[in-house]
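Heads up, this is only part of the complex; the chains shown haven't been moved.
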Amino acid sequence: MDAENLKQLLESVRAGKMPVADALERIKHLPFEDLGYAKLDSHRALRCGFPEVIFCPGKTVDQIMGILERLTAHNGPVLATRAEPHVYEAVARRWPEAEYNTFARTITFNAPAQPRHDGYILLATGGTSDMPVAEEAKVTAEIMGHRVRTIYDAGVAGIHRLLQSHDEIFEANVIIVVAGMEGALASVVGGLSSRPVIAVPTSVGYGASFSGLAPLLTMLNSCAAGISVVNIDNGFGAGYIAALINQGPTKRKE
Amino acid sequence: MDAENLKQLLESVRAGKMPVADALERIKHLPFEDLGYAKLDSHRALRCGFPEVIFCPGKTVDQIMGILERLTAHNGPVLATRAEPHVYEAVARRWPEAEYNTFARTITFNAPAQPRHDGYILLATGGTSDMPVAEEAKVTAEIMGHRVRTIYDAGVAGIHRLLQSHDEIFEANVIIVVAGMEGALASVVGGLSSRPVIAVPTSVGYGASFSGLAPLLTMLNSCAAGISVVNIDNGFGAGYIAALINQGPTKRKE
């Protein structure tokens, strides 16, 4: 439904190259494939720069397999998130090349062999328990062609642990901060860097963390400029945004 | 209702020095004076180490004056918190020596001329706007006989500002951290000190700070051990607790 496409279509109609009914049909049916239970946005790789990603919860194994069947038809990179082990087993029987990250619970295929973008995304976590979310972010950014470096367990209660990674913070193009409990790490990192910080609150913690509400509020209220926030435990979202930022606006000139 | 007092009273009764009815009366009426609208716990200075403090909101000027009249009868230090200027004016007409801290909105008299305790309490704030709450804590700790040092506007987004006060943090006997917005300062300070940290969330901020809920949750979830929390904007409470801690348990041996 891009204006350019619409213009060409109208031109074809005007030139008599395409009957009106056909034009109308094309406008209606081009951009996605309808599997009944899902509408695959196959146009998405063009429009948004990356194919559709499968969020597994709430889908049956059959539905996931059906969607994968279509997505793999394009030979592009494939990413399924929050996949339970039995989902991976079904997938691996059909696509033995599929990889499973047990921490992140991601399934990937056709990942690029090498990073396709310069620089790196830095990924820092407050604690060891934030790793599953961090790994989801890492897998996402990597399959989108980016280099990721990690600093795990760098909580602010031992601020020197973080400060000694100062160089890595300073040199990063984008930073993802993954933290539960009080989530203060984002503010400290945000104050040390001049680049955008994507903050991911996690549900790690207990009591008054209220399943991640505490770090979510902390991160939204950060006194450091340059920080934006994604949903609790949304490692995928953070990795995706970081990739878009690292890819840079200059790519649009092509 | 102290066991020791009860024992002496029982002894007097047994010895026939005091009739039963009198004993019963004394037990009933000793510890406070009833002004009708307020019960002054005049026994409190003995029991808790400091006279009653007047929390002004919800009390009329006449009620406040009535309470002060009784409290000043003992010549001890007097502290009234959250006093509006017109309350101070009424007080100052009767007790010209009363002092008013316009930031903290406290009224004080008979403050000790010199600190009576060794060492100092450190008071750090995240931002300039946290000053009213911090000053309330400072006035409270000072009237209780403690020395207070301050580091204002040391938010974690410019962590080097805080780190350069490292010596003062390290040497303090107790630390009060006052912070709004995301309240992350408490965790960073907690990680730098081996002494107790009293964290005071403030209602400074907007939007998702939800009037101080965000820093309150942050501080409760701190990954640094040694941090306990008081109510939002409760500078008085923090100053009071810090004073009790700095005064030390050894005083109980006297």
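Every chain is named by a letter (A and B) in the order it is written, and numbering of its residues begins at 1.
Throughout what follows, contacts are C-beta pairs under 8 Å (C-beta built on N, C-alpha and C of every residue); 3 or more make two chains touch, one makes a residue touch a chain.
None of the values given here were measured: they were computed from a predicted structure.
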Given 2 visible subunits, total identical subunits the whole complex contains: 8
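The rule we apply is simple: only the chains that are shown with their structure count from here on.
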For chain A paired with chain B, centre-to-centre distance based on mean C-alpha positions, whole Å: 49
Touching residues on chain A, where the partner in the complex is chain B: 126-127, 155-159, 163, 181-184, 187-188, 190-192, 205, 207-210, 213-215, 217-225
